[in-house]
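Just one protein chain is left out here, and the rest sit where they should.
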Amino acid sequence: MTELIKKNAQTKRSLNVFDRLESEVRSYCRSFQTVFTKGSNAMLHDRNGKTYIDFFAGAGALNYGHNNPHIRTKLIDYLLEDGITHSLDMATDAKETFLLRFQETILKRRGLCYKVMFPGPTGTNSVESAFKIARKVTGRTNIVCFTNAFHGMSLGSLSATGNAFKRGGAGLPLSGTTFLPYDGYLGPLVDTTALLEKLLQDPGSGLDSPAAVIVETLQGEGGLAAASGKWLRSLERICRDNGILLIIDDVQMGCGRTGTFFSFESSGIQPDIVCLSKSIGGYGLPMALTLIKPEHDIWKPGEHNGTFRGNNLAFIAASEALRYWDDDRLAKQIRNHAEVIRDFLSRMASRYSDKIIEIRGKGMIQGLVFQQPEDASRLCKLLFERGVIMETSGPHDEVAKLMPPLTIEAEMLQKGLQKMESALVDMYTGIMPKAAMQMKG
Amino acid sequence: MTELIKKNAQTKRSLNVFDRLESEVRSYCRSFQTVFTKGSNAMLHDRNGKTYIDFFAGAGALNYGHNNPHIRTKLIDYLLEDGITHSLDMATDAKETFLLRFQETILKRRGLCYKVMFPGPTGTNSVESAFKIARKVTGRTNIVCFTNAFHGMSLGSLSATGNAFKRGGAGLPLSGTTFLPYDGYLGPLVDTTALLEKLLQDPGSGLDSPAAVIVETLQGEGGLAAASGKWLRSLERICRDNGILLIIDDVQMGCGRTGTFFSFESSGIQPDIVCLSKSIGGYGLPMALTLIKPEHDIWKPGEHNGTFRGNNLAFIAASEALRYWDDDRLAKQIRNHAEVIRDFLSRMASRYSDKIIEIRGKGMIQGLVFQQPEDASRLCKLLFERGVIMETSGPHDEVAKLMPPLTIEAEMLQKGLQKMESALVDMYTGIMPKAAMQMKG
Amino acid sequence: MTELIKKNAQTKRSLNVFDRLESEVRSYCRSFQTVFTKGSNAMLHDRNGKTYIDFFAGAGALNYGHNNPHIRTKLIDYLLEDGITHSLDMATDAKETFLLRFQETILKRRGLCYKVMFPGPTGTNSVESAFKIARKVTGRTNIVCFTNAFHGMSLGSLSATGNAFKRGGAGLPLSGTTFLPYDGYLGPLVDTTALLEKLLQDPGSGLDSPAAVIVETLQGEGGLAAASGKWLRSLERICRDNGILLIIDDVQMGCGRTGTFFSFESSGIQPDIVCLSKSIGGYGLPMALTLIKPEHDIWKPGEHNGTFRGNNLAFIAASEALRYWDDDRLAKQIRNHAEVIRDFLSRMASRYSDKIIEIRGKGMIQGLVFQQPEDASRLCKLLFERGVIMETSGPHDEVAKLMPPLTIEAEMLQKGLQKMESALVDMYTGIMPKAAMQMKG
Partner (left out) sequence: MTELIKKNAQTKRSLNVFDRLESEVRSYCRSFQTVFTKGSNAMLHDRNGKTYIDFFAGAGALNYGHNNPHIRTKLIDYLLEDGITHSLDMATDAKETFLLRFQETILKRRGLCYKVMFPGPTGTNSVESAFKIARKVTGRTNIVCFTNAFHGMSLGSLSATGNAFKRGGAGLPLSGTTFLPYDGYLGPLVDTTALLEKLLQDPGSGLDSPAAVIVETLQGEGGLAAASGKWLRSLERICRDNGILLIIDDVQMGCGRTGTFFSFESSGIQPDIVCLSKSIGGYGLPMALTLIKPEHDIWKPGEHNGTFRGNNLAFIAASEALRYWDDDRLAKQIRNHAEVIRDFLSRMASRYSDKIIEIRGKGMIQGLVFQQPEDASRLCKLLFERGVIMETSGPHDEVAKLMPPLTIEAEMLQKGLQKMESALVDMYTGIMPKAAMQMKG
């Protein structure tokens, strides 16, 4: 134990630059107290030579792994040939290539028709732009969003984010949105879209006529609750019936995370607007898209803009990453991995049925819901100690969330799951007492 | 002329991918109708083999030029050695290096003491975070901003942006800000900070007690109006007297644009919060900082966050770019270039004293204010035709703005200015009639 | 018929002063197209000598009838003796008398303890003041209100009013409130307070922590839906548990309308704030009260004010009206009348069970809910023709609402009900064809 404590102390010392110079707002570096140096697909290295299996994948920004070699080659070539890196929203070769490939590989094959907007390089830029265009198209101001939604941290997107702590950060009352219960929020028997429809049909309901409904098909930050296809279709129909635009925020769930490129494919809906970011940049590079049905693309030039709309390195990486969608190999691999994960989690859930409430999620974002919310954090802490990066999710941080790169090697996935199993064993057989573990936090 | 028209037609054809697939919101690609392929310091190449001198510099994001070779080397090395690219806000080697170098090279030497926040990779992220922390620190909600300010396009920062067209894009009334006249807005004799002070001292003024004042020292988008040192010091004193935080938005003016690393250095003020983005990323890569005086750094962990806070390629580039500030060579070069530009503009302004109202700006962001606002656009269009990228600024787009990379070679600068001179000659001696030029637009 | 048409024409002529000089916003005078001249308890006279039984009672402002003789005597005496009419919020004899009597007759006997605020003479003033003090006491901004609530037409109270048409009148997005389903809104099996509690307990629900919940025990404008005692007690408990103030808007339901002075008495709850207006003025004179639990009465002097807080004629009338509560005679009479009304409505509802969905309401505010919403208006129109003033209610105006003065004579009540019965007979037996009736509208 003395060694462990010493090592902890060293690690802490090694973070002193951050403690000293970086703002108190820093967060993940507090859970994962080490200095990382290298990454390769699902493997991370820290300064002390320790390795970690990455079950977090940049919160969904690294679906194609760290330093994907195919992509890297393209990036280096582009850099060496003096390719334009930053272009505002001017036309470049790299952007043209991306637009064409996205059209061919993604939209056309899925029978989808969207104009592509580059709203700035982050998810929140995409959500802000989606709200703007929806309000412009409809002449209405209200946006319907859902309990436990996460859509971003700038003032517009934050107003559609459910988390009270994050909302409080705004420092002034948020407005322009109405929260309604997400699928399943009122129990499995209640179709919460019926409530939406009732409120819309009732001129006395107090629900101001919405410009748009924004929804995640699966709530990555909100605890991995998932909307059923039926619920999404019902939502789409209600939107159509009421002249409301349907926005799918696929920032975390898109780019294959749930098994298909867009998370809504299996539901058959055709959103009016789709927000994409995180893994669209292919290599963890900042990039975002707002996909807009052509009939709604009534922007005036420059009505929304931003300096980093033209991150061409990201376009290069993104174009290369799209090659993964040329055929169905990646999709198949996701399916296989997803099954492995599901089987494993089922085993855990039934073994610890008094500790684990249920499994949630889909594809390569799945997790365990713990009876005692703090168990999720305990597990993540223990796993970090043992070389696995994993995070919690949910309003009470009650879900331990697995979200490896989609490209993770089968053995690496297995290894991570084994570590997870042994951590659960240790947690629940008393070998590692609660008190000791808190000390390490 | 027929050749010119043919060429134009070709160029237009070559943009058809963008016309077809990209949203109507695209803007700069409409002014600069070609597909760019390569860049090298202040030189851009397009697909047709034509070259352009870049007097726009990514709207201030490319102070160190396109594909700066020192920085590129570091980027490629980092990519090759499997350096972490995307790290959320976990600790990495690359981030530590940046923090230390920023501390040593920038803050310490200037006697400044700030905690460094990574608010997400864009200027608007920084401004949003600045508003949040200012509101938290003071418990107040109002933000004072100034006529013709530009602070960003997400809902919070947009509410502090003056431009009516951009504000209209929000689709709902913006609130939480109060606009006051910028330095010089009421003529050279009126100190507009006196109005602020009067309103603050008058409990009946209707000015809700501000959490912060946000100001650009020079309004890059707002027409290159500049605040005097005296005005800034007065503003700082009023803020101090009234418990208001002073935020300098140095997103466009920082990183040397006006001659010093921070644009406010010569004024002697010490802002409570500084917003940096654009060129802080060194190579045109998305990155932003919010600098916060330690006593105001009362964030709770994660109270503001974002996926792309940890763009490590940008940290690598940024760290290398900071080397330019190890000594005063860059600063000297800026001063020399600035003088060259000023002399040239003075010559133009006195030659066309009936067409040009005045010269505005400072350092390597200067411009000509035209009597007929449309002349500024005419000039920029003509220059694009002749191989110079330059943009307009100001509420009526009445200013032609020169903003080359700080690292531009002296000859290239001269060449660009010569092209500008001959364009002005042609515009104002009737050789190129107005009608013909509009055709080219 | 020709006579009817002629008479209609005359009536219309007689409204031409209003048509010509009054704003288009006028409304009730369009439903009740005549010029009224005199009133006496439940009887109204118009200029043409026609009489009407008043089943509307000034929308609840005339619980003690028109020109109540006891009250009138007091008013005339006060006027003749040079009593102060208008006193801002200075102390007057008349105000002291009212305060003492209200304390003795109303609060003390009910074991209630409230400080009395005079917020201005209307219900909306009271609601605005209630929101202010609730926000001040809690430091929170959000107000929870309910579907189909009506709380007033100024910007603050309007934000808690459900009606879309009325909300739209604001001309800008309303904020600061969250609407939740009222008791019974999701069917008789769903306790909607459970939803409130769930949202409060879920830190990700997006429900900003409320300063207050405002609720009507029976929705006078919203279609006569009533909250059960159980629901109100549950609401009170949830408020207590979460530091939320409970505001009862008793503007229309107070002063005996539902059978007790306060409408919430039978439920046993003790609201933190009670809004009273309409009949508190006794004689139809503008007056309102905001009752505040002493521990919440943390106003600074003048923090809310208004010119007509001191309408002393209303204090005189109000004090005299309170005599009705010295014993239980009025309460008994209300009970008797209520039973008569209920019996009558039950008879109608069962006779026209295919036309009438249900009976709603309580005490002396009861109504019929029609299958075809327009039948409610048809009935009211027909009744006006035949000398009864009655109005519709509900989001679709689907409820015909009976709300006579509490002091109505038994025979007059009977007479009105008989007219109602014969109108229903005529409506539903085809004697009076639909087309003819529309002509008369």
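When the chains are written out, they are named A, B and C in that same order, and each has its own residue count from 1.
The definition used in the following text is that contacts are C-beta pairs under 8 Å (C-beta built on N, C-alpha and C of every residue); 3 or more make two chains touch, one makes a residue touch a chain.
No experiment lies behind these values; they were computed from the predicted model shown.
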Task: Selected from C:124, C:147 or C:219 as touching the chain missing from the view - done: C:124
Task: Hidden-chain contact residue, picked from the options B:100, B:199, B:331 or B:349 - done: B:199
TODO: Specify the residue from the set C:284, C:361, C:394 or C:416 that touches the hidden chain.
DONE: C:284
- [ ] Quick one: say which of B:142, B:290 or B:305 touches the chain that got left out.
- [x] B:142
- [ ] Touching the hidden chain in the full complex, which residues of chain A are there? Just list them.
- [x] 172-173
TODO: By the contact definition given up top, give the residues of chain B that touch the hidden chain.
DONE: 141-142, 145-149, 161-165, 167, 173-179, 181, 185-186, 195, 198-199, 202-209, 222-223, 394-396
TODO: Just the residue numbers, please: which parts of chain C touch the chain that's not shown?
DONE: 15, 17-18, 21-30, 32-40, 44, 47, 58-62, 66-67, 72, 75-76, 79-93, 95-96, 99-100, 102-103, 115-118, 120-125, 128-129, 131-132, 134-136, 141, 152-157, 159, 165-166, 168-172, 176, 211, 251, 277-278, 283-286, 290, 292, 297-308, 311, 313
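Criterion: only the chains that are shown with their structure count from here on.
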- [ ] Overlay chain A and chain C by their C-alpha atoms and let me know the rotation angle in degrees, rounded to the nearest 5.
- [x] 180
- [ ] Compute per-chain Cα centres, compare each with the mean of all protein Cα atoms, and return the closest chain.
- [x] A
Task: Interchain centroid distance [CA atoms averaged], chain B/chain C, Å - done: 58
- [ ] Please compute the C-alpha centroid of chain A, do the same for chain B, then give the distance between them in whole Å.
- [x] 31
Task: Residues within chain A bordering two or more other chains - done: 141, 165, 176
